[in-house]
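As you look at this complex, bear in mind that one protein chain is not there, while each of the others sits in place.
Chains: A, B, C, D and E, in written order; residue numbering restarts at 1 for each.
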Amino acid sequence: MVDVVTLGETMLRLSPVSVSTLEEAQQLQVDVAGAESNVAAGLARMGLCAGWISKLVDNAVGRLIARRIGWHGVDISRIVWAERGRNGLYYLEPGVDPRSTKLIYDRAGSAFTTLRSDQLDWQYIRQAQLIHLSGITPALGKLSRDLTLQVIDEAKRSGILVSIDINYRNKLWSARRAKKILSPLAALADILICSIRDAATVFGMNSENPEKVAAEMQHTFGCPTVVITLGDGGALARSNGTVEYQGAYAADIVDRIGRGDCFSAGFLYGFLREDVPAALKYGNAMAALNQTTRGDFFWCDKQDVEALISGERSAVQR
Amino acid sequence: MVDVVTLGETMLRLSPVSVSTLEEAQQLQVDVAGAESNVAAGLARMGLCAGWISKLVDNAVGRLIARRIGWHGVDISRIVWAERGRNGLYYLEPGVDPRSTKLIYDRAGSAFTTLRSDQLDWQYIRQAQLIHLSGITPALGKLSRDLTLQVIDEAKRSGILVSIDINYRNKLWSARRAKKILSPLAALADILICSIRDAATVFGMNSENPEKVAAEMQHTFGCPTVVITLGDGGALARSNGTVEYQGAYAADIVDRIGRGDCFSAGFLYGFLREDVPAALKYGNAMAALNQTTRGDFFWCDKQDVEALISGERSAVQR
Amino acid sequence: MVDVVTLGETMLRLSPVSVSTLEEAQQLQVDVAGAESNVAAGLARMGLCAGWISKLVDNAVGRLIARRIGWHGVDISRIVWAERGRNGLYYLEPGVDPRSTKLIYDRAGSAFTTLRSDQLDWQYIRQAQLIHLSGITPALGKLSRDLTLQVIDEAKRSGILVSIDINYRNKLWSARRAKKILSPLAALADILICSIRDAATVFGMNSENPEKVAAEMQHTFGCPTVVITLGDGGALARSNGTVEYQGAYAADIVDRIGRGDCFSAGFLYGFLREDVPAALKYGNAMAALNQTTRGDFFWCDKQDVEALISGERSAVQR
Amino acid sequence: MVDVVTLGETMLRLSPVSVSTLEEAQQLQVDVAGAESNVAAGLARMGLCAGWISKLVDNAVGRLIARRIGWHGVDISRIVWAERGRNGLYYLEPGVDPRSTKLIYDRAGSAFTTLRSDQLDWQYIRQAQLIHLSGITPALGKLSRDLTLQVIDEAKRSGILVSIDINYRNKLWSARRAKKILSPLAALADILICSIRDAATVFGMNSENPEKVAAEMQHTFGCPTVVITLGDGGALARSNGTVEYQGAYAADIVDRIGRGDCFSAGFLYGFLREDVPAALKYGNAMAALNQTTRGDFFWCDKQDVEALISGERSAVQR
Amino acid sequence: MVDVVTLGETMLRLSPVSVSTLEEAQQLQVDVAGAESNVAAGLARMGLCAGWISKLVDNAVGRLIARRIGWHGVDISRIVWAERGRNGLYYLEPGVDPRSTKLIYDRAGSAFTTLRSDQLDWQYIRQAQLIHLSGITPALGKLSRDLTLQVIDEAKRSGILVSIDINYRNKLWSARRAKKILSPLAALADILICSIRDAATVFGMNSENPEKVAAEMQHTFGCPTVVITLGDGGALARSNGTVEYQGAYAADIVDRIGRGDCFSAGFLYGFLREDVPAALKYGNAMAALNQTTRGDFFWCDKQDVEALISGERSAVQR
Partner (left out) sequence: MVDVVTLGETMLRLSPVSVSTLEEAQQLQVDVAGAESNVAAGLARMGLCAGWISKLVDNAVGRLIARRIGWHGVDISRIVWAERGRNGLYYLEPGVDPRSTKLIYDRAGSAFTTLRSDQLDWQYIRQAQLIHLSGITPALGKLSRDLTLQVIDEAKRSGILVSIDINYRNKLWSARRAKKILSPLAALADILICSIRDAATVFGMNSENPEKVAAEMQHTFGCPTVVITLGDGGALARSNGTVEYQGAYAADIVDRIGRGDCFSAGFLYGFLREDVPAALKYGNAMAALNQTTRGDFFWCDKQDVEALISGERSAVQR
């Protein structure tokens, strides 16, 4: 019996070790990065039972990816293993202002994009309490798009909650096409998470008033719960006609990437275990703590999150 | 003939290399850390003759600890070597706000806690000008408590100055017990160094006025010189009825740990070579410089200290 | 439903990074090492369902140990977590002939030595097919000795196979005492694994003829299957009156430590899935491959093992 | 005016830093590897003017590849830069006997496979003295196959020498198909380099007598000069009816990969500057020295090569 | 045909890896650093054809220096190679406020200081559009002083533009002597680049008004174009009676060293390709970007520079 199932691609992330630019790198740091596996990892570290479904090539690189995710306690037993093909990857060159952070994607034709619905363990999915997806998967090709829809349909049929994080990536598709594909999916979500920027870019919901954006989104898609994330400004949730807002926790930044996923993990944890106001607190706390460690994953634990929320944190725990 | 003798435990300090958390560490940076050996190292780098007395296991780990301290010029010839047992250690996971810095102590039952007074070279102690101790040693067990008292008694008998840094550690004992044990020792000190926070926690001397705390402490214990350290606020000394205050030097921070010990080293250097106002300047300058290097030790030299105090420092010394 | 359960202590193993001696080390490589968890990891990599039971302190060091073992697919859900205490460790300085390899143990008083039988999930143990133990655990103290006996008793009552690897450690106890404690345990084993050297040292079964040693051991303890390991000479099993011998596979050596555990894992895998002759092949193959990677763990997989046994291995797999 | 032009793909080569297996790698060593660029680099280090033609994506990874080759003095001004697409790569896990070395190729759809003949600077090619190609390029797809043929045709028309290294890769195509495609190309070569193993695998020229293989190859393809490489057994050349043999130089091995390319570079250097017997010596010497450094490239220089050939080498050059 | 030729010394730069001070360093990071080669590298990365003339010892250290410069696309074919002698070097210990950055020079008697005019390829120099020199070279000794003058004379005779960066180094000579030697050279420059600080220190042109300094410098030396750099304050150029000012671009700082050289490279690029106002923008943009990477070199490219100037830069380029 699993609390949350997530489904999506995870890639190798390669970035320079101890030098500034990729061009001069003699060594690359190896991380793994994928929005949905990251949410699963965050949930597992908070004590929920979380499983991640994906497809990887059955070689050392695929195993490296799977085991890095399993490390955090995520159930990786439902990964579909491909005999041949490739695992996606991207190169990351972290910037320093005014030098831009640069990402070079090399994910086309990955094993994940060949994942078909008949390869999934539907039984496993059906016994979950919630399934979490992101707007990245439907951008990866027709097969992935169909898969997303089938999973959502099955969830609805089985009475499982559906959570979707919009997560728009302009390298993968145009905003216009994203809107066309994502709108019907959004309309099926029980929890819809969207950044204020994606709300504007993808759905044209421009406004300086996040509350208004949340209302418009709920009106358009009819989701019971809509969450608008505001970056350093915290997050806002509209649920059952009530609006809750929670400011972000201040944090020194080591590595920004993964913050959004950790917010989602925290929100879902709070949503499933407590209520919406608590969900916003957990989301913001996990987002803040995530920024203080290298890599996409959430490396802290429940105790750190609770200490931050309760305000009883000490700078040094001797 | 040695200027200053210090006595206390020194541990291995293990912290992650180039990753954020202990859990994911594949390599640990090896440092050695002990309040009293750190004071001795700071004094030796300032040109004084300083010796450190302790007990270590005679294996590679013990030798590593001893030689790291000897590196700075400290006389390590009076270490007592145990044939068996263990050297204490602690794990350090440096935090980034709001992620706490975490210390995991693993020091129970170390060789130092078995150091008996009949193992010391009392002749060596008797020819020093000053002996420096901290409030950590009496917290380590009955043997260490008795040892502290015996050393102080012998010093008083031989006309040697006694300096004590309160250094309260709540992992080792309660504030109540610390007060009970440390009060009679403090009453024997010629120089008593205490942070404003420990003054409140241990001795209940709460006040927003450090001068008042210094006065109360001098009144309670009768020490000729009382130094109250104020963290980023500098330090204050009350000696012979006169109060001197010296603000801290601004510093970017690489590693905070060891700052208090370097203050003590600077203060003792100034006290023995010049006067109380100079002692505060040396203390604050060494504390500031110590924060700009990794590890507990003071890695700068007398020239750096004097340049900071004189204000003739240049950002780049070509 | 788990195929094999193992129970025992696992420690942190700290060894110099890129320098020859501990004394000069500025960085230590972090590995985890424990005979029984290593067997479980080897079995999991071969595709069996293996669980490891132990006790660790619930801090970053304990989690590091647990997750390194879980990495290989071992079920770590039955670890008992202690709120306080310490995790055992040892320092390893790899030698180069004629400089000895040196181990400095620092394991006294570890959390594992406080593991009591009422903390175990007996239900979990009862549903296994085989339980694997080693002669190290009863050497750790009375509590651990009693625990070992209780586990064996329960296994016998529930019809679970019991495998014991003698694994004599002279730092922990004398050969005489080991013989006294281990003999009654050995008499309860279904599979008894013992090196030719330990057979001589502990049980006084000196002989240049391994077959004779196996026979004597079977005669003494009455175990259905006795395995005598011969180091570079391979291994021999006496089972149901039949003796099987299998020579070792030649291997270049990167790190010898863990070889015995990997032999045990291979033997148990073959024993449970095929037969005794196959078991010896799997044991020898896993022992050989284990020596080609750093650390105690088995880092290869089933395909590597089968290729080595079948002789169809190619030097380069392009 | 360039002495030698080579043309072919070069990939990123990623291998674990300081650990044994890819699965556990946290850092990957970055090398670049391509047979033809490697030959060009070897020639440039010997003092010839060598240019390398290829196609790379114009991003940090492409620039890294180009500049690593340019480092050795190769003219990289004729690389064709693609605005989008991907650079090929492979993962390398070095083996230790009996653990196999494993290569995981991820080169499908690379920018090089889109290189068309109208993108080449034909003027540049025409002014060379010799053009060197390998049997890898025609295996990469129709475009690359056509390109190879066009380059050879143009060379023949312009009176430029053509050198081909068969270099059969079974991951890219079957031996049967390689024979069909490579035979007509081989027939156009002035210098044909082939390992004794590829002669058997691809062309079915099985023989324990390398001289016989060389004769058969010259008979079949009619090339003026045929070179058969024998791995640790040295190499043999049949040219103008004369057969020359030269044994290999003994070498300790750090990294075997790239040895064949360095042999080719040495052979071509000797062939262009001296004669066939000298060419074999240079080839064997560069092959031997190449094995003593990490990575595919030849990192020694002309002086090292000449010292090895002359036998006047000293173990330590103080 | 080369656009710009630069001439000057380049040294090895050795700084601690991952520790704070040189004293405790077990490993040193190897960089190469020289004002004039750095300008050539910056120009080459912007797409100009730039050559660097110097003298190095023909050993691995000399080759390391040359190839690090050639990496960026600089023509290194005119380096004069010495058979014996030494390459200059300096140690760098980066400071953290208030700990000073410390440089320990070890450059006396380097091969460069033995470079004579009859060793230069004058033909090569004569076909350039501009030659760039710095005030460091004439400080290195009589031979270098004479060489500088001969190069400038030849440039004037051949109608080549001369650019001089004053670059005063007080470790090499006194301000008084620098003024005496540099003044007649400055009078021959077409472009004279000088920091506001050097204008005061060397030429006694003290003023809080940079415009006034530029005017005075133009009046004194009669150079067509005078550039006054103001550190974080940007730069100002006086050319043909017109004064242009351009503020600095804000930048987070990773490594300050090399900023001035990158300004010069940017200024010369803009001057040769566009006009003086553009030149200031390019100079400031390259100076800002240079500070965001480790080492002296400019590691960004033309696209980064143009994005910064145009204001269309995004923090993350996905």
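Keep this in mind: contacts are C-beta pairs under 8 Å (C-beta built on N, C-alpha and C of every residue); 3 or more make two chains touch, one makes a residue touch a chain.
Remember, predicted model here, so these are calculated numbers, not experimental data.
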Contacting the left-out chain in the complete assembly, out of E:Arg45, E:His72 or E:Arg86: E:Arg86
Full-complex contact with the absent chain, from D:Ala199, D:Val226 or D:Ala288: D:Ala288
Selected residue (touches chain absent from view) among C:Ser20, C:Ser77, C:Gln127 or C:Ser158: C:Ser20
Chain B, residues in touch with the chain not shown (by the definition above): 67, 70-71
Residues from chain D at the interface with the omitted partner, ascending: 17-18, 249-252, 254, 288-289, 292-295, 299-300, 304, 307-308, 313-318
Chain not shown, touching residues in chain E: 14, 17, 21-30, 59-61, 63-64, 67, 86-87, 91, 93, 102, 104, 106, 108-109
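Basically, only the chains that are shown with their structure count from here on.
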For chain A placed onto chain E, the superposition rotation in degrees, Cα atoms, nearest 5: 120
Whole-Å gap between the CA centroids of chain C and chain D: 47
Distance from the mean Cα position of chain E to that of chain C, given in whole angstrom: 63
Shared interface positions of chain C, touching two or more other chains: 17, 26, 67
